[in-house]
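Left out: one protein chain. Kept in place: all the others.
Right, subunit A next:
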């Protein structure tokens, strides 16, 4: 009996302590809920005040990721200041300060309950299908019937497709898009004796250039690409997919099955492996850091410590007067080259393109007011200011023709890349598969062989999407 008691006590004690661990694991959840609660709490007061006669305002809350730049916050504040319904609407700006991976988890949790769901949420278009499948977002089709710009082709076609779910309904208004390429520091190229008008035609030419830089400028990091789990989607899209799609393969095959293992996956991983094995990449402590993207674009590239960076157009937003790392001469010191295909095969160069959209959660209680505010945010003048400040590519064709916008450095070339751009799969499983891609890339970078990393990827993807939905090439 005593024996039993002791064993029972031990079992209970261990479950207790371990459940503490579980609590820690779900810390994000409690935090998100708590945050949402206060929002909802203040929302309540807004609603009570809304009753006729008290002259109160309707409150809409807006959630986005605070990544250390004020561009989005300024956009919503500026839009609100110029809003003609300011007297009846109150705006609650509720950003989430988190890494990219954590942002999507927090948003998904917040959207599950009416108490925590905001009225407008910024969704990365890759996460959109998954959140639509989960029933988290409102079908906006009904609202779009009388949205003139939506129906007269003002928004770029491929971006409209990006926010249209497989059932043909629209779930977001795209507010930015992007293209990617090889940014290079011309000063370093000059010092290494290289041509400052650079356009590699194959992956091998990139590696050859890195070799020259490493020999001539030993203190400079030749090549930087997002490579860690901590960089989240940036690692999948800016690095892995830019390589994979450049081999001619895509993530899904023609029957919409995930390619879990192939020669081309291996080829892409081998390129990454060569970069780090031959010492062309930055130190792991820099590139596996959650701040990796910022270190490269705000510190290393302008500081003359990095020669080539595979990154998106938005990077230039940092260098503007209003940016996080102003670099007055960036127009002349920086160059952009298109990312070549693996062996220079057609179409010669490639880019991935993505972007973000403004969506209305299914559980929002102010859908009409929110949609109206979104339209105001996307109106010509307001949107023009923010898209320049964000350093992103506009989703409206009429903005693209605006002289202030079009005269920005590199704009013409980067917008030009859009014509042949590839988009990520519009598949609700992508948001899970992409995390496996990040794990695969980080393991190659930190010493696992490309073959082993791909084997692990295959097992992870098969586990997540089911063996029926994967193929091996």
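As a convention for this text, a residue touches a chain if its C-beta (ideal position, glycine included) is under 8 Å from a C-beta of that chain, and two chains touch if they have at least 3 such contacts; residues count from 1.
In the analysis below, contacts and distances are computed from a predicted model.
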item	value
Absent chain [UniProt protein name; select from "Nitrogenase protein alpha chain", "Ion-translocating oxidoreductase complex subunit C", "Transcriptional regulator" or "Amino acid ABC transporter permease"]	"Amino acid ABC transporter permease"
Residue ranges of subunit A at the interface with the undisplayed chain	3, 6-7, 9-11, 13-22, 24-25, 27-28, 101-102, 104-105, 108-109, 112, 127, 130-131, 133-136, 228-230, 283-286, 288, 290, 428-429, 431-432, 435-436, 442-443, 445-448, 456, 459-460, 463-464
